[in-house]
Each structure stands twice: as C-alpha cells, then as structure tokens.
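For reference, the structure is listed below as structure tokens.
One protein chain is absent from this view; the other protein chains keep their places.
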C-alpha cells in the first residue's frame, strides 16, 4: 500500500508535506519521498526508510518551493528497490513532471509491452511508470490533456498526485474510486491527501473527497475540477474501513473508528460466546474489541501489549524462542488472562500463522479458553487494486473451512463477521458502492491475464 | 531511569541480553550497551540509541562468551554523553570489571570529592563510578568483599549488575529496595533483570525478587546469596507501579496492570463525574481508564491514538502548529469525542503543559466537557532515587492547588487519586513498604547538600 | 572525464571490474558504479564516491555473474547528481541493457529534443541517454543492429561498453577514436578498459586497442569485430598523453611516461634558462620535469611534496590562510628551493590561479628566481569531446599573451612547449592522427549550436 500527499501555495511546502506524510506513515513504511517545485525546476529526494528517518532540516531545505508532493510506500518482499520509490521524476517534452500513486494498474503489463515495442525505455518495475509514458506520447498540448489521454488507456485503481515544474498540482481518482483522496485547505493553500488524519496534524480544514473519476487542478491559488470520460458505479475499498485507514480518519465520508466499533458490535451479535474478558489484538483490533465488549457485556481489557520499539530485523537466538516474531511485537498481560475464558478480537486472519501464535501465547499465560473473533469475513482472494494481500494460495481461507482454520489456529472457537454485517457497519446493507473482492472474489474491474497479475504483484504501490 | 539485565551460563549470552534489554527499552531510550566475558576478557559496546538500532548480528558477534550484562539509559537533557553510557568497563587491581546501575547514589558528590583528593581519576560524570573507585581502593581480596566494602560507604538507590572478567555475575539491591531486580532461570543459566517482562520475551522462568539488601553471586551454574550489613525497612518505589514499569511485569511481587486498574477504579469512586465517555491517554493511561470506566459504568473508548512513528526530532514549520509536539504523538478520534462529555484518564500530571494541550485538542475536536482524572496524587517533589522527575520548581503541583492547576490546563474538572487510594491499589493501606517521596516529600534515605543534589541530577541513571 | 571497464567470462566478474575501476580512478573521482549480468538479469549499484569507498565485499556479493561493466566519473560542479552516475541500466523492448560511456556526444541536445517530441522520457541530464533511446526506437531485431542504427545519428566522442541481460558485452569507439579503449585477456575472459594500467593490476594481458570506428562483441568466450559505417581519419586526444592518462599506461600504442619525458626534453631545448634546480609540480609534472632536468643538466629535486591525505572539503579558518587550497595539497621543501633559481615544470596552466599560488609559495620559501615551464602549448579552447576544460572565458590563455600570463602568475619567466614540440613527443610531427583542439581551436567533429554546447557541459562524462 501507499499514501500520497500534496500541497500547493505554501511558503514551507516541503515541511508541510513532510508532516503530512508522517501522518500517512501507516500506509507505507518501506520508502518515502518528496518532490518540490520552484522557479521552473523540480527537485526530489527518495530513500528507503521512515519519513522521520529520511528527512531532516537540511534535506528539506534542499527542496524549496511553494508546491510539494510526497509518497510513502509499503514494504513488500520482492520489489523493495530504491528505483521504485516515489514520487517519480521524469523529463519529457512537456518539461519535468513528478508523480505519486496509490493503487494498482491492472493492465500495466500489456501497456508496458506495447510501449516498449514502440521504443519506450523503462526505469522502474512499477506500474505507475506506464502512465507517464502514455502522457509523454500523448499529442495533447497541455499536461491535463496528456493525463486524460493517458488514463483512457489505463484500467485499475489510482489515486494520483502530480506536480509539474511550473507548480501545477493535479489530483485524480480512478472512476471506481478504489483508493481514498481528500481535499483540504490550509490558509491560502490547497492540500491533497490519502487520509484526513494528515489534515488534523497540520491543522488544515477538510473540504471534501476527490470524487471517483474526478480530476482537480490546483494552480495559482485556485482549484478547478474536471471529469474523466469514463463513468462507472463507484466501488470504494471496504478494507480501508476494516483495517487499512487510521481510526481517526474519515474515509469515503465515514469515521473509520465508528465503522470498526460497529463491526465489533455486530460480531458480538452474530457470534456470541460465554467468556470472562474481551481483549483486542492491538492496535488495529481495539475499536472492534470495544464494540464486541460493550455489546456482549463482557469486560474489555488490554490483555496484549504492543511494543513501541519494534524496529529493523531482530537477531533471533539459534536456540530458537517460540513464536519469536510475534513475541517481539506483542506481549501478554498474564494478570488479565490467567485462568480466564478470553475472547480475542482481531480485524483479519490472513495466513493464520500469527493468530496461531497469539492463541498459544495466551494459553501459555494461563488462558482457560481462547475464542477468536475476526471483525471481517474470511479473506479468500487477493487484491489487485492496491492492497498487499498475499497470493491466493497463502490465504488460509481460500482453501479451508472456518472449522479447519479453527483447528489450525488452536482456538476453542473461531468466528468471522458476515459480509452483510461488515457492509452494515459502513452503511451499505446491499454492498453497493464498495469493492469487497478480497472477501468475495467479485472484481469490479476486469483483471488481465494470470501471468500479468503475477508480475503486477511485484510492482505494487 | 534505567534498566539492567544479565545472564550467566548461556552459549548465546549477548544475544539473550540484547533481547532482554529490548524488553526493558521503556526504562531508557537514550543509550544502550552490552558487556560480555570470555576467556578472561571483558568486551563491551555502548552507543547512543535504541537497542534494536545499536546492535545487529555483527556487533553481537563481537561480544562472545557465556556471560553478558546490559543496560538501557533514559534520555535526560544535560548528561546525554556517550561516556556516561553503561555498562562501564574498568580495569583495576582485581582485573576487569563491568557494571550496570539503575538508581541514584545520593552521597556521590561528597564521595567523589574525597576520592579525587586521594588521587582517583574520574572518566564519567556518573554517580555509578564512585562505587567502582571505592571497590578499587578496598583492601578485601575478592570482588564480593570489595563490593560490600564499597557499598558500606554508599547511600541511596541501587540495583546493580556486575560482571567480572572471569565470568562472575553479581546482582545487588540497596537495603531500601527502591528499584526492582528479579531473578529468573533460562535452562541452565541464571538471568537478572529490572522487570519480569524481559523473562517473558526470552522464555525464562521467574524465580523471585532479589531482596532489598541482598547480594546474589552467580558463577559456574550456581547462585549464592549474601546480605549487605545495613538493614532497614524496605521502601519500594510506588511510581514503578503508577507509571514506570511495563503493565505486563510483576514488580515487587504484584501485577502492574492490576494495580493501575485498581487506581482507576478507586479514582472513579473518589472523583466521579457525569459523562458520556472515558478515554485514556495512551499507552500508560489505558489500564486505569479501563478501571475508571468499569467502576463508573461510563463507556470506555480509545479517543486518543498514539503514533508508532514518533522518532527523532521533528521539523516544525516556522508558521507554527498549535500543540505541535503533542500532535505528533497523539491524535484525537473526532468521532469518539465530538459533542460528548469526556473523562480523560492519565497517570501523571507533571508540568501541566501536555495535559493542557490534550484538553485543548479534545475541545478542538468537539468535546463538550473535558474532565481530567489523574490516577495518582499530585507530584509535589523531585525524586533522588532514580526517577527523572524535573526539579521542584517545574512541578506545577509543588506550587499550585488542584483548582489552580484545573484552571491552567483548562479542564472542566480535575481530580487526583488520593495517597491512600494509590496505596490501597498496591495493597498497603498504611503506605508501609513503599517510597512515595515524589507525592509526599518524605525521603526515606537522607539527602545530602542542596548543591550536591543539583549536581546529582545531571548524572542520574 | 570518465573511465570504463568491462569483463566477460570470469567467475568473479564484479570483483575484477572493481579492481579495474580502481586502477582507472584517476579518470573520475565523483561517482562510480558497476553492473553485472547473471541468469538473464542485470543488477547494478552506483554511488557518489571513490571505488574503494563505495564497494565492499557485501556490495560486490550482490552483483553476481560472469560479466560486469564499471564506470568512474569526474567531479564537475554542475551535474554532480547520483542520477547521472553510470553505468546506466535501462529496460526496453530488447530486454535490459547497461551502458558505460567515456566521451561527449556533441549533438545530444538536438537529438534529445527530437526524442522527447516523439514521446521519449529522460531520466538523466546525461548525453549518454540519447544513445539508449535511439537504440530503443531502432527497428533492427538484435542489440548490435540497434546500436549501429543509433550511432549513425550520434556525433562526437564515445568509447562505450555495453552489457546486456544475456551477458553480451559490446565495446565501441567512435570513428575519430577520441578516447582510448583497449582489449585484454585474463585467462578465459576478455577485458575492455580505458587504459592498460588496469590490465597490469589484474594481471591481464594487453592485446590491442579497439580501433576507431570498431565494434567488438564479446560473448560465450569469443570476440567478433564489426565496423561502424562512417569512416574518417582518426584524431586521438593528445591531452591524454599530456595530462590525463596514467604514466604507466600505453595509450594509442605509446608509453605515456616516455611521451611526457620527451615533452620535458623538448621544452628544455625550446625554452632553456640558467637555474640551480628543476622541480616538478607532482605528480603529473614529474616525467616532464625529469626530461627537462636531464636535457638541461640542471639538477632535479622534489621541491614540492604532494599530500596523500587531501580528502573531502576542508575547513578554512575565517582568518584565512594564504593560498589555502594549494597548501593543503602541496607543500614546499624549503631546503630545496631556499636561495635557489628554480625551474618549475607543470603539464598545464588553465586558469593561472594555481600556478600563481605555487610561484608565491616558492618565493615565500626563499626561491631567488622562479621560472615556470609548461610541457604543453597554451590552453586556448574548451574541449567538447570529453575533457573537463573550463569554458573559454576561464582559460587565461584564450585572452592573454604569454607575457601577460607571466605577469599574472608572477613568475620570472614563463614558457610553453610549442605545438610541434608536443606533437613530436607523440611521434606525429605534422599533427596528423591527433585532436589538439584545446590548443588550436580546430575541432575535428563539427560542434552544434552555442546554446547546446553550454547545456552539454553540464552533462559531460
């Protein structure tokens, strides 16, 4: 996953963008970057690492100008290369152009083959680069025209922020509106961001979402709005509500925290159990666990503590420690669970390995019973619109029943939230307006060939 | 503050000590270090920074041996110097000696002056170094004798772990037992640590506390116990329960989480209020907020989110953001507090500046009323036994009434837990067995001259 | 300036290339890079800095394969950017391609404009990139055909080494043969390099020069030779003999050391002077000073010492030191020059500022007379074929007579070697076979527009 941020019309644009990206850090911890425009020149810096480690006063001073865009990128196994770190910076006939992308272009592989055949040279393994090549080849005279022309060829999920050498900032969201993109105002400048939580940090005012299929152009203090030609029924990613977005953000107009709490409440109705204590898997499981506890009247406790100091890779002793990886991140409060019947609420169960370790740690600390409750339906399919779910074969729910999973993770009982329950929590009982392909396999935008999808995974942003 | 850890009798001693220190990271984030003994030689590495940043596989490989001790140190303004980072490593007539200290020697300044007058040379500005000089001058032939002789001269708080070049590991706790020190067992090796949470990570078994005034010597697989000559009534630091220790630790034989939850319950009894929601200041305020919510029957919610990515110093825009420092660390979930009467539970209120910012942020997010509840009594005095409270003049409660503080932090109401309430939570209604000098000004070990105390502050570990 | 190196058919290709580049370090100290091919994949690492600082065992281990090419690049003021560091790595319809270039394409600006107009996107400000774009657009099916097609459009100086993902290594030299490129043999593998000195280090055998206009393709243990269609009279850069190449190299079939010594001898004949001692400006002036001393029978001494430790930028005291920059690099041996009439032999005088400082330092150390002798003609014109001479306006000889320069540098007498004298030293009395445009302004390959040349300077390799 990724997060994008942009500001235009502020004397300290790169400082503000740096803070905006810091607030989006949960959307990507692998690499980060900033590009800023001044006097007809774009400058950029990208590096592997966290926003607060990569940028300091000196670095930011080298990115002067009143317009800046930034990007954070998720750490995935295969494609962790600096050359894929965004924003990208290109020089083409239109001048210099910087681009930051959240999402995934599903027909990138075939477009790339076509572009290479006509003489294009690629610098990255990222799907984002095809957009810029299409723009470079477009015959339209201005950058907006080139962008619209390019996006006509492109299929999939994209929330983009572009910045030109002459300080034009453009935000665009694909017609389905898979990924969020919001508009804010900070004094005389406009800001764009993946999530509203970054507005809260910099004290910007939230104005509205960029609409699915909308293009906003921000220059010289003004914002103009345009439409992509294609128009479809929007399908916002429900997983942003379930897990990805920060609980203090509004996404798609709804408070993330409240949606999660409702998922927990509904889960308590759908899958009640006799127990002594409800504990969350922190931090993301906290709101749904509170919802479950309140609905079930079982006391809520913080029975698992999340460490603040999990950094880089850890050295594991040769004489290996049980559940080492999970232990470094989570520790059990024995006083909370010892001798108790425990309900553990988590927001997802992907491969099952982490849940299994948590269940064992809880039993090791004396829990008499462990009832696992997942505040979303079983994850049965991969996402090709920007979320980093593993391949289908790694998703335990793609090939096992709930009973089988329960036996694997060694919980006493295991229940998932129903699809209707999840949709009710985001106020869409019929599922309209949302993509829930990872739970249903119903992909709202046609995917390409199987081989292409495999290749796409490696370049996901 | 500081944390200490030691292991003797394990093939991967420094690897294990590294993990042990990682689990103690909350006790000190400024510097960290490790010393290990092999073949009659002590090696050490100390560096400014977090355990996981300072040590990697290569570094640890340079610290071979079956015995290792480690230290983490808190970041204080004045004395952030590498030369004060522990464990210290000294060469003296007894060979090589490494030492890690948690606590504060209150007569260090006068002892140092006396030692310098007799020709001793000091390398650090740390109070710990006087202990080693006293040992070097002692006439006793063996290291245990030298240590006892030295500690006879020393007054104050010390939980020490020493390691000699010939793999003798010694743990000692001052007669008052201010700071914790626990003994565990990992297969054939003994481990010592400031807190039991490090035993949980490495899967060691908790055996017992080192007793106040006890010296344990661990060598060749065996543990022998000795007594310091001085014997006084123990006064364990109550602030370890209130704030400092990790909630999943047992300190002084009691579960920290449960004590905090009881403080919250009692606070709800002592200072009830009509409200819609109880929220903690995360992470340390969570258990007491849960206690308050359960007792008061007001719903518990996570209305403040703590960021995982607060690293180094942050660049603040010139055009400054209100409550910038707090905002980077904490953000408000508007959906939880908007239009609500909010109870905020925190574990301490030191200068009042942070609380004031939190109150303002909550009101900014729409809170109708903000009731601040502190799960400890007012902090009126500095600690000279190892906790990094600021000087008295900076403690708002040393010179202001609760009413005045309430007005300063702009809360609707402000209440503290009573001293009896706090003591009840640690099962000592009469306050016996505990030092609560920071709340009462009753110092169980006589302090020295005022000027000396000022100097001591700079060298605190 | 730059240096290029390649090896194909060796189990430790990147290790050998690393050593080869180390021997070419004098050709470029700004950035360095390596690309290696294995299993159909090209990997590369480029970084600002010296070969020995950038690469270590770990880095080299990440560049496996039996074929590798490398590049070192000179530090020029404007274009010191990592993105211009070579070898470049591109993905295009033909697969992956890596390229290292020594020289300068004089029509790069117009080619770039044309390519951008047709939709090409540029990643660097380097002239080298146009070659790859032309290759990507070429219709020929194989890489050799694409390369020939591209080079038909290109004008200027290029000694190139290319490496494809499938371990084909190609060396090519422009029809004029401005820059050197030599072929060697190391056991079963072929090596290509800018200079023979790198063969000496790795114990490779020197075979022959790549001919002007020749393309050599090395794959599967064999070397095949091809010709560029254009054929002109070769014009090898005489400045490689005068200054640039290492004295232990053979360039263009001639020993550099001997050519320089002859320049010194001839200079003594052309511009004799009564003096007590001949001293060189080390290191490059040593052979010509020896030649001058032997011919003139004036004793040779090392009156100037060159520091081995001049690293990064130096901190100059505010209360500034006279001739600070030169002093850090060179120091005078007072015992050699005090009271003496001194002949100083240098190989070039560009702006005159350094020579002026040297003259003053010598006088400050007691020299009675200082006679400056330059073992080349006056530098009157910029180079556009790869050497980093400053712009014409900075060349003191472009606007001043020898007399005026003598007065400026404050020497007692100043003489340059004649053009014929220089040419005689490289065994070409008539100047045939050589480019000496920097001394004559006669450019053997037509330059483009003035504005383009200015832009070219910034991207020189």
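As written, the chain order gives the labels A, B and C, with residue 1 at the start of each chain.
Please note the rule applied: a contact is a pair of C-beta atoms (placed from the backbone, for glycine too) under 8 Å apart; a residue touches a chain by one contact, two chains touch by 3 or more.
As the structure is a computational prediction, the values presented were derived from the model and not from experiment.
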Any idea which chains on screen the missing one touches? B, C
Answer key for C:122, C:257 or C:292 versus the chain not shown reads C:257
Among C:200, C:270, C:369 or C:394, which one is in touch with the chain left out? C:200
Touching the absent chain: which residues on chain C qualify? 11-12, 15-16, 18-19, 22-23, 25-26, 29, 50-53, 55-57, 60, 197, 200-203, 246-248, 255-258, 261, 283, 286-287, 290, 294, 299-302, 305, 307-312, 314-315, 317-319, 321-322, 327-328, 331-336
I need the residue numbers on chain B that touch the omitted chain, in ascending order. 90-93, 116-123, 132-133, 136-138
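We take it that only the chains that are shown with their structure count from here on.
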Draw the chains as dots and join the ones that touch; what shape do you get: line, ring, star, complete or other? line
Centre-most chain, if every chain is reduced to its averaged C-alpha atoms: A
Most contacts: which chain pair? A-B
Round to the nearest whole Å and give the separation of the Cα centres of chain B and chain C. 61
Take the average of all CA coordinates in chain A, do the same for chain B, and state the distance between these two points in whole angstrom. 37
Where chain A and chain C are represented by their mean Cα positions, the distance between them in whole Å: 49
Using the touch rule from the top of the page, what residues of chain A touch 2 or more other chains? none
